[in-house]
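A single protein chain has been removed from this complex, and every other one stays in its place.
Letters A, B and C mark the chains in the order given here, with residues in each chain numbered from 1 onward.
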Amino acid sequence: MIKAGIVGVSGYSGKTVLTILNQHPDVCVSYLSANNTQGKIADIWPELRDISPLSCQKFDPYNLIKNCDVAFLAVPHTISMAITPKLLSAKIRIIDLSADYRLRDARNYKKWYGLPHTDVKNLRKAVYGLPELFKEKIKKAKLIANPGCYPTAAILGLAPLITTQTNNVNSIIIDAKSGTSGAGKKATIGLSFSEVNENFKAYKVLNHQHSPEINHILSRLGCHGIQAHFVPHLLPITRGILETIYVGLKKKITLSQIHRVFKRFYKTEPFVRVLPLGIQPEIKNVSYTNFCDIGLALDESKQMLVITSVIDNLVKGAAGQAIQNMNIMCGLKETKGLM
Amino acid sequence: MIKAGIVGVSGYSGKTVLTILNQHPDVCVSYLSANNTQGKIADIWPELRDISPLSCQKFDPYNLIKNCDVAFLAVPHTISMAITPKLLSAKIRIIDLSADYRLRDARNYKKWYGLPHTDVKNLRKAVYGLPELFKEKIKKAKLIANPGCYPTAAILGLAPLITTQTNNVNSIIIDAKSGTSGAGKKATIGLSFSEVNENFKAYKVLNHQHSPEINHILSRLGCHGIQAHFVPHLLPITRGILETIYVGLKKKITLSQIHRVFKRFYKTEPFVRVLPLGIQPEIKNVSYTNFCDIGLALDESKQMLVITSVIDNLVKGAAGQAIQNMNIMCGLKETKGLM
Amino acid sequence: MIKAGIVGVSGYSGKTVLTILNQHPDVCVSYLSANNTQGKIADIWPELRDISPLSCQKFDPYNLIKNCDVAFLAVPHTISMAITPKLLSAKIRIIDLSADYRLRDARNYKKWYGLPHTDVKNLRKAVYGLPELFKEKIKKAKLIANPGCYPTAAILGLAPLITTQTNNVNSIIIDAKSGTSGAGKKATIGLSFSEVNENFKAYKVLNHQHSPEINHILSRLGCHGIQAHFVPHLLPITRGILETIYVGLKKKITLSQIHRVFKRFYKTEPFVRVLPLGIQPEIKNVSYTNFCDIGLALDESKQMLVITSVIDNLVKGAAGQAIQNMNIMCGLKETKGLM
Partner (left out) sequence: MIKAGIVGVSGYSGKTVLTILNQHPDVCVSYLSANNTQGKIADIWPELRDISPLSCQKFDPYNLIKNCDVAFLAVPHTISMAITPKLLSAKIRIIDLSADYRLRDARNYKKWYGLPHTDVKNLRKAVYGLPELFKEKIKKAKLIANPGCYPTAAILGLAPLITTQTNNVNSIIIDAKSGTSGAGKKATIGLSFSEVNENFKAYKVLNHQHSPEINHILSRLGCHGIQAHFVPHLLPITRGILETIYVGLKKKITLSQIHRVFKRFYKTEPFVRVLPLGIQPEIKNVSYTNFCDIGLALDESKQMLVITSVIDNLVKGAAGQAIQNMNIMCGLKETKGLM
């Protein structure tokens, strides 16, 4: 049995890691912490009453090290990079759900998150945990930077094209829509029910901190600099992301050719479903699952491709993907506990 | 033109007072204040851009007194009783949307709101502003205690029976359901979209601060002590209240007899619609209106009456009723600006 | 492996049975049918793409009999009683999620469902499948009448009191609120998003077909006739029921005494959680689970008890409970596939 710890179990991502691990046949959750809340897990998450007997402690690295093989860090950014060096030196494997190790270039971190990176050494060792693209590296990783929710949907939607037809891609626009749980468990008026319900808006237009993450990974895949335009919106739903991705193509191509490229690319991937032509993905079809569903459409001129990509932001966009990474790191079947 | 001031325009009730007064032919809004936010109203409420040129100031009683005939106090409780004496002595008419002057007995205020009442003298002069019941007193009032949202729906639903058949009433249960705007514009996790959406719960069961208000008014109407059991719930909608009121009857009565009593009672009231038998009220039918819709059903034994009463909590449950009161106080037609 | 068939897999209950059985370690789904839709299950339920390879056929009793040990009938009422005799005579165990075998008295069926019962013989043999109350009978049953969603929440909320203190119960009012999936997958204007969203209403007030089911079972438990007053409402959520149950008591009792009665009553039941005093159940805490959470409150006079009971109408209120029944009938652990 793998002994797993969750740091930050009082947030939505941490809770979802716990919920999924509770059903995982090869994992035993052996440590839970949160800084603002302690005590029985049922007092923090009433839905877990009678399910998990664990208590949540104030974070103490020595307790975590003593009790765990793997640690899931579901904490706000800056916290991960403060505790990761100590955990790594104690040989704990780390899956960091925060943004701290996602951007390879520390200057980008400073630019987008407003603070200097304090663990540049490990930044270079971190593996970007998108299993469909980097499985071999994940197998050997000690530190996983679990992808952001928006980047997961965007990169999975674009990867087949970028890796196989990068010279045909002229421009990329990502129009993203997310439910509110992506913003975390927060007390703000902007996230209050009276403000979000019966409403819809764009925010951080062309200026969201997930942009550099998306562009960095797409550029790696395409082997040249790619600048996608990214605009997120806030949906009046709790869970789920849909991204509508517009790709201007240089050369004409048919929709069935593109469809074949996508089907082939994800042929052996258990969590990506390329839908039949004519069918559009819907958020509810992936809710509470680790699936990413992808739909395709092409305009008459055959030069504007529309890719629609949906995930559950708390599962494939956070906790589920983290556990998929853990499975791969630990030599387990990738789908264990996730189907 | 009546010059009206709104104290607390940054909250939902204050905003709704402003919105309605903007369409009122006989009123000019001449003063706006809020303690935490100042500046152009469009910066506080973007929906009012290009509609209202007014600015919102930090509250200053002298400015209000200088500029207004009537003041709407849409502030948290305890604030109203701190400023009311000064305004009253300057001959400003006051419509207080807070709870400060609703409970006649200051000890009850202490018990339910946790603080001693600091303006007991005016407490006795305040008129409970439920126009359908106390119109004559409202005409002469200087200080109106605008009813709570839950009490408005409850008392309008029960008044015909309590006033005409009080001896036939055995027991009263009020199962109330409210949208989130009733809790005000607040940054709390409990009111965040992720917690309220796809959820429903009871709260302050048998222990809500609107209970003594309901019981006090019902007892006045029935001329003897009435103790209704009151349980509120939080609905995943922004606006609206529905209360399902169960009245155990001592003697058998037919549904058409009861229906006639209700129709007659509200015959001349423009804002209460007693629905035909067989039709149930729905929150959406009163949204953004000052109506209270009432439905009736009786069980086979003819001894359990079910009254369903709906209002928009921000209109008939707050701002609309406040303006209805102002119309009556100022000798205007009761429906002015409200249809 | 138990071979299970699902009749009516195109509805929400049937789909939920399939979804849960897909994760059940001891069951193999070997037959799917629906009358209006045939073909690959992914074409009916896109969320099941790549999960279930089964196809859905037009119902044919011989195919079902040939392929199954157990049949889940998730069909509209009247359909079940048409096919049950044939299946029973072929020794198929039946769990009927429709209303056809819930009312012991065929005259009641006629009265509430509008048609004569056509299988009175088996009506008497059917066992009411509420495991927390009738486990021993379920073990030996061939035909289970799976309880309605409203009755499940109501009866579980009331059973401890009715069985242990029936003489202390004066009156019972059940104010029930349900999400829309309880009405099934239907194309009606009344269930359309534009009508349900930002709305709330009571319906079939004191006249819902689940009333006789509730009263019949409560009367069995209390060993005398019990008539609860039942009023259902439509919540703008997809999944979940909350019932607020008001019990007028003849004699005073303390809240801790009642709490002890409830805790003891459900001590060994894995799916009922009696919450600590002071905590109210919320629908989201039981969503997608087979739990029933129960909260308790008592008024100052100690004679009005408020029981709040929540379930997921598609799980504990339908498919989950059906599988819990199957587990018991087949000698498996009651919680298999349901935790």
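The rule is simple: a contact is a pair of C-beta atoms (placed from the backbone, for glycine too) under 8 Å apart; a residue touches a chain by one contact, two chains touch by 3 or more.
In this text, all values refer to a predicted model and were calculated from it rather than measured experimentally.
Asker: Considering the entire complex, write down the shown chains that touch the omitted one.
Answerer: Per the touch rule above, the missing chain touches A, B, C.
Asker: Which listed residue, B:82, B:189 or B:279, touches the chain dropped from view?
Answerer: Final answer for the missing-chain contact: B:279.
Asker: For the chain left out of this view, which of A:40, A:135, A:185 or A:233 touches it?
Answerer: Per the contact definition at the top, the residue touching the missing chain is A:233.
Asker: Who touches the missing chain here, A:281, A:317 or A:337?
Answerer: Touches the omitted chain: A:281.
Asker: Which residue, C:181, C:244 or C:324, contacts the hidden chain when the whole complex is considered?
Answerer: C:181
Asker: Hey, which of A:111, A:201, A:224 or A:333 is the one touching the hidden chain?
Answerer: A:201
Asker: In the whole complex, what residues of chain B lie against the chain that is missing from view?
Answerer: These residues touch the chain not displayed: 23, 46-47, 49-51, 197-198, 270, 273, 275, 279, 282, 284-289, 293, 339.
Asker: Considering the whole complex, not just the chains shown, which residues of chain A touch the missing one?
Answerer: Residues of chain A in contact with the hidden chain: 171, 173, 175, 177, 195, 197-203, 205-207, 227, 229, 231, 233, 235-240, 242, 244, 246, 248, 280-284, 287, 295, 297-301, 304, 306, 308.
Asker: If the hidden chain were put back, which residues of chain C would touch it?
Answerer: Answer for chain C: residues 12, 179-181, 185-189, 191-198, 236-238 touch the chain left out.
We adopt the following convention: only the chains that are shown with their structure count from here on.
Asker: Could you name the chain whose CA centroid falls nearest to the centroid of all protein CA atoms?
Answerer: Minimum centroid-to-centroid distance belongs to C.
Asker: Which is it for copies chain B and chain C: same residues on both faces, with over half shared, or different residues?
Answerer: Same, since over half the interface numbering is common to both chains.
Asker: How many angstrom lie between the CA centroids of chain A and chain B, rounded to a whole number?
Answerer: 46
Asker: As a quick test, compute the distance in whole Å between the mean CA positions of chain A and chain C.
Answerer: Averaging C-alpha atoms per chain gives centres 37 Å apart.
Asker: At what distance in angstrom does the C-alpha mean of chain C lie from that of chain B?
Answerer: 39
Asker: In chain B, which residues are in touch with two or more of the other chains?
Answerer: Correct list: 195, 197-198, 236-238.
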